Structure formats: structure tokens, C-alpha cells
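Subset of chains shown; positions unchanged.
Labels run A and B following the written order; every chain starts at residue 1.
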Amino acid sequence: MSERLEQFRAYREKMNERILAEKHQQINRFFALDTRTYEAGALDARTKEMLGLVASLVLRCDDCIAYHVIQCKREGVERSEFFEIFNVGLVVGGSIVIPHLRRAVELLDELEKE
Amino acid sequence: MSERLEQFRAYREKMNERILAEKHQQINRFFALDTRTYEAGALDARTKEMLGLVASLVLRCDDCIAYHVIQCKREGVERSEFFEIFNVGLVVGGSIVIPHLRRAVELLDELEKE
């Protein structure tokens, strides 16, 4: 795994632990809810991760995009499918999405090399 | 078809025509691009409409949500699947999405009665 990816994962994990350790009931429930939202239900996990990715793209959150790119890759989303998701995000969200698209493609390239 | 839905469709069509009649090259190309974005490619049209719906939800645009709810229904998206999309939109976008979710569910109920 690349150093940048490893740092991203480690920081994410460390801070999630610190947040949950506070034991704020509603915050901890939100985190649990967030995890379960992407589990298979009436839609499979793969489709749900794609939904999470396009939502993150149009809201332009790099960390959220990175997370869902990783999850989509795990669920077997193909490169050509990623670009379809990117296209929807780009057309709905406009050129303001492009800088995030550049970083998403860079990460995807990196994941494909692993 | 309900009166409200008919008005929505008529206004949309009338104004799109007026915009395109201006023959601004880039605007017309954007509209063409927007249409083709939801056509089947590496992902099928059904999945792409679901992506369009969740993107519209988190960006909180009622007209865009209504359009994609209608298109998803045409593509055979089931009620239980709609609620999965709504859930992703709600968790990613937060409680600020709820007023739009109410109107989306109202429209879905209306479409199911047709």
C-alpha cells in the first residue's frame, strides 16, 4: 500500500477512535448509522458505495471521495464504471468538481497499481 | 397524470425550448451532454438515474429530485430501492435533506397511484 493511502487510513482510524471514545451517544449512533447505510439491503453494497461516491463528488469532499473510491474498488467497481460515476458527478455538479475529479483519478490509478 | 406533475413537465419543456431557441452554442451543448449522461454505457440507465437522484438529494434541488424520481420510476426502480437511495442521501447530506425527502416521498406516492 502506498504511503499516502496508509496515512489517510491511519489518521481516519485514529480520529474515529478518539471521537467514539468520547461516548457522546448521538454522535456514536450517527457513526454506526453511517456504517450500516452502505451494507446490502434492497440495494447491494456495490450500488450503495457508488451512490456514496457520487454524493461525495457533488458535495466536493476529498476525504469522502477517497473513502468511497476505495470502497467501490473493493466491491469490484470497474474503471469504466468509475468514469461513468465521475461523469454524473461532473455534469450535475459542474466544473467546480474537476479539481476533486483529478485527485479521485490519481487515487484510482494508485489503487489499480497495488 | 396529476395536475401538479403535468404542470411540472409542461413548464420544464416550455422553458427548455425557450433556452435552446436562443442557440447559445455552449448552453445547447451542455443540455445535450446532460441528456446523454443518463443513457446506458458502462453502467445501465437505471443505475445512472439512481446516481442522478442521490446527487440531486444531497444538493437539495427539488426540481432535479422530482425529475430523477420520475426517471427512476420509469427505469423500474422499486419503492424499497428508492428508500435505500433516500437513506444514502439523508446520511451523507444530513437533516437538511429531510424537507426535500418529504416532497420526494409525496411525489413517489403520487407516481405509484397512477
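Criterion: a residue touches a chain if its C-beta (ideal position, glycine included) is under 8 Å from a C-beta of that chain, and two chains touch if they have at least 3 such contacts.
Here the structure is a predicted model, which is why all the values come from computation and not from measurement.
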Overall copies of the shared sequence [whole complex; 2 in view]: 6
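The working rule: only the chains that are shown with their structure count from here on.
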Cα-superposition angle relating the copies chain B and chain A, to nearest 5°: 180
Approximate Å spacing (C-alpha centroids) for the pair chain A, chain B: 23
Residue numbers on chain B that touch chain A, as the complex places them: 33-34, 37-38, 41-43, 47-48, 50-52, 54-59, 64, 78, 80-81, 83-85, 87-89, 91-93
